[in-house]
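Missing here is one protein chain; the remaining ones are kept as they sit in the complex.
We just call them A, B and C in the order they show up, numbering each chain from 1.
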Amino acid sequence: MKAYEIQKTFGMDSLTRTERAEPEPQPYEVLIRLRAASLNFRDLLMLQGLYNPKQRLPLIPLSDGVGEVVSVGKEVTRVKVGERVAGIFAQKWISGAPTREKLTSTLGGPYDGMLAEYIALNEEGVVRVPDHLTDEEAATLPCAAVTAWNALISQGDLKAGDTVLIQGTGGVSLFALQFARMVGARVIATSSRDEKLARLAVLGVADGINYQTTPEWDKRVRELTGGAGVDHIVEVGGAGTLARSVRAISLGGKISVIGVLSGVTSEFNIIPLLMQSVRLQGILVGDRETFEAMNRAIALHRMRPVVDRVFPFAEARAAFDYLASGAHFGKICLRF
Amino acid sequence: MKAYEIQKTFGMDSLTRTERAEPEPQPYEVLIRLRAASLNFRDLLMLQGLYNPKQRLPLIPLSDGVGEVVSVGKEVTRVKVGERVAGIFAQKWISGAPTREKLTSTLGGPYDGMLAEYIALNEEGVVRVPDHLTDEEAATLPCAAVTAWNALISQGDLKAGDTVLIQGTGGVSLFALQFARMVGARVIATSSRDEKLARLAVLGVADGINYQTTPEWDKRVRELTGGAGVDHIVEVGGAGTLARSVRAISLGGKISVIGVLSGVTSEFNIIPLLMQSVRLQGILVGDRETFEAMNRAIALHRMRPVVDRVFPFAEARAAFDYLASGAHFGKICLRF
Amino acid sequence: MKAYEIQKTFGMDSLTRTERAEPEPQPYEVLIRLRAASLNFRDLLMLQGLYNPKQRLPLIPLSDGVGEVVSVGKEVTRVKVGERVAGIFAQKWISGAPTREKLTSTLGGPYDGMLAEYIALNEEGVVRVPDHLTDEEAATLPCAAVTAWNALISQGDLKAGDTVLIQGTGGVSLFALQFARMVGARVIATSSRDEKLARLAVLGVADGINYQTTPEWDKRVRELTGGAGVDHIVEVGGAGTLARSVRAISLGGKISVIGVLSGVTSEFNIIPLLMQSVRLQGILVGDRETFEAMNRAIALHRMRPVVDRVFPFAEARAAFDYLASGAHFGKICLRF
Partner (left out) sequence: MKAYEIQKTFGMDSLTRTERAEPEPQPYEVLIRLRAASLNFRDLLMLQGLYNPKQRLPLIPLSDGVGEVVSVGKEVTRVKVGERVAGIFAQKWISGAPTREKLTSTLGGPYDGMLAEYIALNEEGVVRVPDHLTDEEAATLPCAAVTAWNALISQGDLKAGDTVLIQGTGGVSLFALQFARMVGARVIATSSRDEKLARLAVLGVADGINYQTTPEWDKRVRELTGGAGVDHIVEVGGAGTLARSVRAISLGGKISVIGVLSGVTSEFNIIPLLMQSVRLQGILVGDRETFEAMNRAIALHRMRPVVDRVFPFAEARAAFDYLASGAHFGKICLRF
């Protein structure tokens, strides 16, 4: 089958189109013909060797993918041939608290991922995706959407009437926006570009802040909330923005720390955190039951993920370059 | 001032128009000129002597009312003259778990209630109401809306994608419908009348069931949920419906038991409850902080309570009769 | 291998000693040589045909058993030969919320159970048991202990300083006593016999109530709690005692409904439940992660389950008869 590998070394140029043997489903496995995939920032870090330099190569990259079940092992009972499924990010994290064992079973490293024609996964490691979604839309869900749901809904316990701050226009931020709106919260967003803020307004953002023209965006957040600050921040900027987030959060508010885009170390004064009774929660995608609960809500609301651009399988490298540019608004997908 | 009292005995005919001295606000009290009130089933039981036969008389009835602050005691800091406020049901239940002391401070018995021109309340016992509401709409909030919010949101932890069952078209049920929709849940409703079901559909009910023509409505609920049952039931029917509710609930589902409309004792088989891992939670309105959080959501969504009919102050008895008839769809209010 | 079966019909006399082929572990299974088992009330109901009359026969009874892993399938990674493990009650309930599928995978019906020399279970369906326990002690854990832990700790969120009421001296009640003490709660117990109350006092019960000599035990509970009632009741008596439990519970208290010993239907007035803001929660044993968390606590505290009596394998029928007599204090076990 056709596949891409990170072959011998890491680096953008290591992404190599190759041939692999088509996998055979074991007794508890299902064989999926992949139809679409989506890219996450983790995939870029992995390709560049920044995520886990000890990752064994070759590796088929990408955590997110959707396809059709074309055959099943003889013991399989959860899934049927013909069903459209996505793989779950951590293949062994079905439910419950995360454990080391569960978290080392992730697709796109250490396990081979979705940038191939076929993948064989344990029947427990897949979920049916909502019918109203295109393949590309469905392929955006396993990492970014589950992360946003876990941050705001499962762990964040967001309530109607609460105010949420999202940062930028990446996949997690836009899913956070959509879910926050779905549960009746108000959303404030930051972005570096007014045209993106205009698009965010269309998606339901109540107030946008251009952090280029308003670098002290935390003060603007306080103004917009009558001085109180926001109840929840989905922090994707990492060290570069966290100090400001701590000043934009309400007393007793929650900051979900998702990823690290703008730097890896933070000179970060803990005092304001303490004084505000704030909760900082690291978020690690989520388990399969979270994914299934989220799908139920997406199906009910016929919610559509925001897909920025779809590349053909042959242009996977271009998709990575586009992700690296940071110009996207929503998810970047591949169609097979 | 003008007021109504339940004077010497209980009974529908005991409701008597009378004169009372206008209250003087104590140092920590605010004096409110009432502009609207609303009726709850508890008020009817109270009038009939069925709620608490030991209640001392005379009593000014009604728990729910809204008005303008016309003067404040010298120590008052939370409230200003001219603000529009509602009284909270349990005057001493500001936040935290309920206690005997907190719960014996309720308006409309044992404390005098809202069916009067003025009331003086401790500054802690009032909340500002959302600006976009009429006085009558705002007057519906203290009992019915707080109860529904407490059941579904505070205690029920309802999630987007969940399915909620409401029963009938009383105040609590309609607020539960509106809040469930606000947080992204699906709503199924029962009613005895098709025209009411049609109105419920307009308010966002996904599926209505006429329990006169479909007496085994629990089976229909199962059909509508793919056999799973609903995740949450706001049980207002009491003994008459609880046995069916237990058959309509999902594994691990929650039943909020609100009130008792159809009988006071239940021959109720506990086995199915056990087998389903169901949670049954008695709901006692809620505290002031719950009221305030709810108001924040109502204001954000510019949500309008469903007011069925507004009676003038002079026709309070007619309002009680109308409530007793059970014909209402939403709240019954009084305008002063 | 030697085994017992409920063979063609239900009834105490149906328990038949027989020979079965020794199971072969499948790729993901472990083969366990059983060394001890314990009996639960469910096993008795199952044998009598009262639990699930549609259960297919023959059935090897018993949910609880412990033994040594003697061989493992080729794909097994969680468990090693030589380890001492217990089976989990619901073989597919690893973690998360219960589902129909998870709950229909229980040992001792519908799946064959532990009253045999060997059993083959999926590697996910077993847990290592604390080293300091005898085989018989370890065999008491899967149903009764997990149920008590789930009721008080996982679902009940019991706090130090809370007061718990336990009923009688069955397995779940005594585990509830031990766990309540472990987390710093006070325990009140009811029993029909003073000598049992004396033994309960030794185990840490603060106050015992003989419900034969004090049939209005709910009033005594109120006296013992300064009028407040207890915070949590582990209700094992079912319909016969629930009405009193509702009168013995505190405002906002929790009743965990475990089983039904004294009757299957309850004429149960829902009003007091409502007025007290009480929560009634059906408890269905629990998942594997609950079992593992409990084991961690049992190991830390070197807690010993209360084993009333141990019967040899050959006297399984006598063990059932003894359970049916209700005379036990703690768990009834079998040694193989």
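In this section, a residue touches a chain if its C-beta (ideal position, glycine included) is under 8 Å from a C-beta of that chain, and two chains touch if they have at least 3 such contacts.
Here the structure is a predicted model, which is why all the values come from computation and not from measurement.
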- Give the residue, chosen from A:120, A:183, A:257 or A:293, that touches the chain omitted from the document. A:257
- Query: Please identify, in ascending order, the residues of chain A that touch the omitted chain?
  - Reply: 97-100, 103, 238-239, 242, 251-252, 257-260, 264-271, 273-284
- chain B residues touching the omitted chain (full complex): 27-28, 94-97, 287, 289
- Can you list where chain C touches the absent chain? 153, 157, 159-161, 179, 182-184, 186, 293-294, 296-301
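In the analysis below, only the chains that are shown with their structure count from here on.
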- How many angstrom lie between the CA centroids of chain A and chain C, rounded to a whole number? 42
- Note on the structure: Multi-chain contacts in chain A, i.e. residues touching at least two other chains, fall at none
